[in-house]
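Removed: one protein chain of the complex. Kept in place: all other protein chains.
Then we have chain A:
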Amino acid sequence: MATSPAFDVPAEPPYKRQKTSSEPMNPSSPAPVADLAEQLDNQERKKYVKGKKIGSAHLVSDPQKLVAIKKIKVGAEVKAFGISYDSLREIKFLQELDHPNIIKLHAVFSSKGQNLNLVLEHLPQGDLLKLVQDTANISYTPADIKSWMLMLMRATYFCHQNFILHRDIKPNNLLIAANGEIKLADFGLARSFADPFQPMTYNTVTTWYRPPELFFQAQYYGGRVDIWSCGCVFAELIARDVLFRAWPENEINMVKLICEKVGTPTDDNWPGVSKLKGYVTPSEVIPIRSKDQWMMGFRAIGETGVDLLMKMLTLDPRKRLSAEQVLRHSFWTESPRPSRLEDLPKKGGGIEAMGEELKKKGGELPNGSARGDKIARKIDFGAMNG
């Protein structure tokens, strides 16, 4: 194709996709992606897929390569409602995203009874929450935190650049690969950016990691909701405790906690907040927490780190940093250097642990308390348009 002189456009393709799948017409090329399921050893496939929600299997083409298979049971309700939104979203978005810090979905196949099976990357090292909680055995440094956060922010940035909101970022959705890399998983609540005036649900994101605008029932929001969650993860990594641990865990308590720890949202620090549907006029106004106060709790990460944390946990989503702005912050480039992957602390969990991770419904905490009725997964599908 010739150059278009009118637009001064070069003829070469501007975007190169990293990988392209093979076409069936070419017999010499290896098996295409869709046939990955066929590459799985039939024996193993049967063994692992039977009865378990998750198992591992080896590829026939490359026995060294392990994959995990997540089984989605398709019950009777399928006939009435179709495949659940969670599964649909997960498949849809993971198929799109290809990034080292996002869990890779290799293929999807169906087994008998029309159960869905997702062939996922094998991540046997557990999740970030396990590392945070195991205060007795695991210790890590600010450089490790920086490394983890950097990987998380890259994944978030990549999602946002591809117009996808994750909406459930939290430590137990951050799985750890065998080489120490962090992988963002569980896209069950993800959706793509909305068009103007297209309402989204505010009942999403695990309560402790939910940003204030969602508590105020904003229906029009953007990528900054994920940044708040990332800020919560950041604070949790430093303090080794959930930042906004509201107990009992309801929205009123969460708003109270946010007021206490960050400051009360008012029209001054957040123009237009009082117009939001769920906004309650506060009885007393706590001023925005100053940097010195933040420093008290998070001195370990240094001044620049606290600066970044404050900017990620800004009440007004317009003032909160975007994923790109976060990555442009000087925190990443200043000393200490982010730990190398091989130096990061690890805690092996095995395939069972990964199974536990992936089995969890969104918005569930590992202590097993029945919280699912209040949050996340119970989504008002009418409002979704998802």
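Rule of thumb we're sticking to: a contact is a pair of C-beta atoms (placed from the backbone, for glycine too) under 8 Å apart; a residue touches a chain by one contact, two chains touch by 3 or more; residues count from 1.
The rule is simple: contacts and distances are computed from a predicted model.
Name of the non-displayed chain as stated in its UniProt record, restricted to "RNA polymerase II transcription factor B subunit 3", "Bacterial surface antigen (D15) domain-containing protein", "Protein ASYMMETRIC LEAVES 2" or "Probable cytosolic iron-sulfur protein assembly protein 1": "RNA polymerase II transcription factor B subunit 3". Within the complete assembly, A:N162 is the residue of A:N162, A:N250 or A:Q293 that touches the hidden chain. Across the entire complex, the residue among A:R167, A:R224 or A:K346 in touch with the chain not shown is A:R224.
The chain not shown here is touched by just one of A:K73, A:R245, A:K291 or A:R337, and that residue is A:R337. From the set A:L120, A:L276 or A:M310, the residue in touch with the chain omitted from the display is A:L276, counting the whole complex.
For chain A, the residues touching the absent chain in the complete assembly are 1, 7, 9-23, 26, 28-30, 32-34, 36, 62, 95-100, 104-108, 150, 153-154, 157-158, 160-164, 181, 193-197, 211, 213, 218-225, 270-273, 275-276, 316-318, 320, 322, 327-329, 332-333, 337-338, 340-341.
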